[in-house]
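Note that this complex is displayed minus one protein chain, with the remaining chains in position.
So, chain A:
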Amino acid sequence: MVAWIGSQTVPLPAAIEQVAKLLAKSRCPVFSIESDVHGSRSLIALAERVGATYDHVNGRDLLHEVALHTDIGGFFATATEVRRRADLIIIVGDIAAAHHDLLLSLASTTADLSSSSRRRWLQIKGKAPAAASEPLRRLKAIEVGSSDFPIDAVLGSLRAVLAGRKTSAPLANIDAFLSEMASARFPVFVFSHLNDPASLAMLQGMLADINRARRATALFLPCDDDAWGMVLASTWMTGFPPRTGFSTGSPIHDPWLCDIERMIADKEADMHLWVSERDEARLPKRSRVPTVALVRSERPAAGALVTVRIGKAGLDHDGVVYSSRIGTLRSVAATAPSALPSIHSIVGQLEQALQAEGLPS
């Protein structure tokens, strides 16, 4: 079974036809996307055709990561280069669980392009979230910072101290931090889901200071690799990261205007296409907006007018994903090939069906 209208099982073409009707009728459709690069590519192209606004399913988590790149920029490195060259790794705050294996693999290797015989580890900590996750404890990183201050303040103090200024904030292991930084040849600050702009700006400001005289860089680990793959595809296709819409015919990027949750809550949106390849994916709470779900579920999605069951890239079919391990896109082959359709193929069928609804290609 791959398609339902309401809770009724239907042949896939019938579901596609129904979705095409809803899209053709809609005046302000919104797409929430969680897919590999090909799925994202096809959905963004569909959004352009029907004048939709799109975002990642977890668009809120992406906001600050995107803003770092659009507003500030900074110093970055690939994980592969970090593995071979970093003699000092400084973890900033906590790291998304998806990247723990990467950090542990770095801990089990030495930097073959460095003259240093071992890799040292520090972790900068602030007030919250305080507890390091269990796997990262195995890194035995020296903790620097203070549980009394938020992490942006800790980073600000460390930046001041590194620049030779005094700070009144008492920070744990500040001497160790200064000593390790002084002896490192290629220190790398690792960060992930730092959800406040001040921390990101302060970290990059510190890197700009350091690089005036010596080298240092940062390893950015996105909160979600697949989401970052969508950011890249969106950027090359439209010139903009997600939270972009085609309501005027041309792409408009505006993180507030194109916030899909807001658009639904404010009754601007009149149709919601919700797409996720993940098994654990759950539709957001019921809204009055007609919703179509493309999901990997074996059951119709609660609250969806139409549900289409899809496969997952790298599992049911081949695909292309972003990988933090190599800092770029990689091709993934299906590990358990199945007949479940890819998002790309579903969108292809939708494109055909839209022609029947009078929407020119």
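Going forward, contacts are C-beta pairs under 8 Å (C-beta built on N, C-alpha and C of every residue); 3 or more make two chains touch, one makes a residue touch a chain; residues count from 1.
As a working rule, contacts and distances are computed from a predicted model.
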Its UniProt record identifies the chain omitted here, from "Putative pyruvate formate lyase activating enzyme", "Extracellular solute-binding protein, family 5", "Formylmethanofuran dehydrogenase subunit A" or "Dihydroorotase", as "Formylmethanofuran dehydrogenase subunit A"
Which is it among A:P135, A:P170, A:G239 or A:P337 that touches the chain not included here? A:G239
Touch with the missing chain holds, among A:L113, A:A336 or A:A356, for A:L113
Given the contact definition stated above, which residue among A:F31, A:F186 or A:F246 touches the chain not shown here? A:F186
Among A:G51, A:P197, A:P284 or A:G327, which residue is in contact with the omitted chain in the full complex? A:G327
Missing-partner contacts on chain A, residue numbers: 37-38, 41, 66, 69-78, 80-81, 83-85, 105, 109, 112-113, 115, 185-186, 211, 214-215, 217, 231-233, 235-241, 250-251, 253, 318, 320, 323, 325-331, 344
